[in-house]
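What you see is the complex with one protein chain gone and the rest in place.
By letter and in written order, the chains are A and B; residue numbering begins at 1 in each of them.
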Amino acid sequence: MALEGVSKSYGAVQALGQTDLVLNEGEFVTLLGPSGCGKTTTLRMVGGFEFPSTGRILIDGRDTTYAAPFDRPVNTVFQDYALFPHMTVAQNIRYGLTVRGANLSPAEVSSRVEHALALVGLSKFADRRPAMMSGGQRQRVAMARAIARRPRVLLLDEPLSALDVKLREGMQVELKRIHRELGITFLMVTHDQGEAMALSDRVVVMQAGQICQTGKPEELYDSPANPYVADFIGGANLVKGVWKGRDRGRDRLALGQGQAEVQREGHAVAGLSEGAAVLIGLRPDNLLLGDGPNAISGRVLEVLFRGDRIRIEFTPRGIAAPIFAEVPRAALRDLQNLGPGSPVTFHIDAADILLFADEVAK
Amino acid sequence: MRKLLWWQKGLSGLALAVLGFLYLPIVVLIIFSFNDSPVISFPLSGFTLDWYRAFLSNPEILTALWNSLYVAFFATLLSITIGTMAALALYRHDFPGKRLFTNVILLPLSLPGLVTGIAMLNFYKQIGLPQSLTAVIIGHATALMGIVVSQVLARLVKMNPRFLEASADLGARPLETFFRVTLPEIRSAIMGAALLCFTLSFDEIPVTYFLTGRDVTLPIFIYSTLRRGITPEINAIGTAIVAVSVLLIILSVGLLRDRPKK
Partner (left out) sequence: MRGKSVLARRSALPVLGLFALPVGWAFLLLIVPYGIMVAISFWTRQFPLFVPDFQFGNYLQLFSDPQYYTVILRTAKIAALVTLAATCLGYPLAYYLVFVIKTERLRALLYMLVIVPLWVSYLLRTYTWKTILGTDGALNSALKWLGVIDQPISLFLYNQWSMVITLTYIFIPFVVMPVFAALENIPRNLIEASEDLGVRPFGTFLRVILPLSAGGVISGATVTFCLAFGDFVAPVLVGGPDGTMVANLLQSQFGAALNWPLGSALATVVLLIVMALLWLSARLDRAGRVALG
């Protein structure tokens, strides 16, 4: 499946800028971004509920840009499931199998219904009405109904957002298993970066109608293309700084007003000259308590207990904005009396520092 | 945007035709109230205001009009007062016979008026109350109470019950809460229901027919005139009523609309 130069405007408002995207056979791709970033619009255009303003949508090499939803080899798992309330679970699943053009024998229809129900583990609930089922069960029915049609691409619109946290984790495992068993292409939309990272082969990060970065979850985490991606995926403190040069694969960086200096190891960032303004990304997880190379010291603002981890907010010397660090609880045992006002020092591995040109400062 | 399919086009045509159908009689009524001919037929013969002059100088009509306004005013007042109380009782409280009470009060909404009229006529005869405009007022108030209850109750149900708890929490006693929280919330529903009651009472025939004595209301006057024959004078009265009704509708739309800010 491919999007070629697809864009969508509503009047003067552009919901999606020129976008290209190719999905490989059997791949699990997630469109990730905050609400209003164009991810749902993209999914709805693939589903046929809206038509692009420009560009083409190809499925299996066939141009389906303006095909009606019922003429496309894709099916959607709707955000709030959209189960027909006047039909039982089995009738809901059978619905899409008995339409004109499906040409399935009655035996084939029942075997597909049974198979779909078995796949989502709801064989016992075939004659229930959706109203009598829990959120998680309805979610599974919506899945079963969509996959019973054997679509080329399964579209999932925030499939887990209506479930509570505990159920959501269980369903993530389930979704991954179903994807593996079916082997068809999944295209999911979500605003939950954890969900996207856990499930996808590839994540497309979107913002304001544009794709920011596409890549495997670990690529996005390790080498985000810009500060937005760095913060959106995994979270990062973005500290203003100055680039002071690079030798032997290491960048020398001054933080804030230059009170602290760190050395970064990694690929060179293009377009930097000495004295250039940069943004330095420090992930809370990567800040290690105690002195060491690349040390940053300051005073504690607040200590928040998070179970196995402790979140520490501190103001480094010479830097205006506070920085968050997350340390394992074990690391803090020997520093019992850490509290607001206490001096504190963190250090960070040179390879863990993220570096971006400061576009705004230019 | 996708194009409409053939059956959707046919449907749209039908829908617009039905909408036109709803206005056909009203348009005919208005046109012929200005037509310079005693018979209601095409082609139109000329413009005149004679029919308006005729009805405005007919003392029988003016008396009937006055009677109608009198009945509608007091019937509305009564049904609003009792209907609002009934809605409040139904909203927050359970009591034995609640379902029966609800069904009985709402029954006149779907029961043809003449059954209510006949039932009340029988009742008045038994207790010896003479047929009169007062009897009509009580009859209208009873028949229209259902409208007030359904409108006010619908608004009450939409109100956040936490408002009442918040008011009590802030130290207001029940009566104070009613006047400072509940009443402002349902005021527009009450006003809208009042306008509707007034219009319906003003226009009511079956209950009035059985309960009125020698005094006639405007609809009864028109009704008995019509059984004898048609005069364009009626068209003029009708057009005047249409004009007033439209005014009332515009008023009530403003009142009954759910303001989204809440």
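Keep this in mind: contacts are C-beta pairs under 8 Å (C-beta built on N, C-alpha and C of every residue); 3 or more make two chains touch, one makes a residue touch a chain.
Everything numeric here is computed off the predicted structure, so don't read it as measured data.
Peer 1: Just one of A:Phe51, A:Phe78 or A:Tyr221 touches the chain that is missing; which is it?
Peer 2: Hidden-chain contact among the options goes to A:Phe78.
Peer 1: From the list B:Leu14, B:Leu49 or B:Leu183, which touches the chain that is not on show?
Peer 2: For the chain that is not drawn, the touching residue is B:Leu14.
Peer 1: So one chain is hidden, and I want to know which residue out of B:Val136, B:Leu164 or B:Val216 touches that hidden chain in the complete assembly.
Peer 2: B:Leu164
Peer 1: For chain A, enumerate the residues touching the unshown chain of the complex.
Peer 2: That gives, for chain A, the contact residues 47-49, 68-70, 74-76, 78-80, 82-86, 95-96, 99-102, 129-132, 145-146, 149.
Peer 1: Could you list which residues of chain B touch the chain missing from the display?
Peer 2: 1, 4-5, 7-8, 11-12, 14-16, 18-19, 21-26, 28-29, 32, 39-43, 82-83, 85-86, 88-89, 91-95, 97, 101, 104-105, 107-116, 118-123, 126, 138, 142, 145, 157, 161-162, 164-165, 168, 173-175, 196, 199, 203, 205-206, 209-210, 219, 222-223, 226-227, 230, 234-235, 237-238, 241-242, 245-246, 248-249, 253
Note that in this section only the chains that are shown with their structure count from here on.
Peer 1: Using the average of all C-alpha atoms in each chain as its centre, how far is it in Å between chain A and chain B?
Peer 2: Averaging C-alpha atoms per chain gives centres 57 Å apart.
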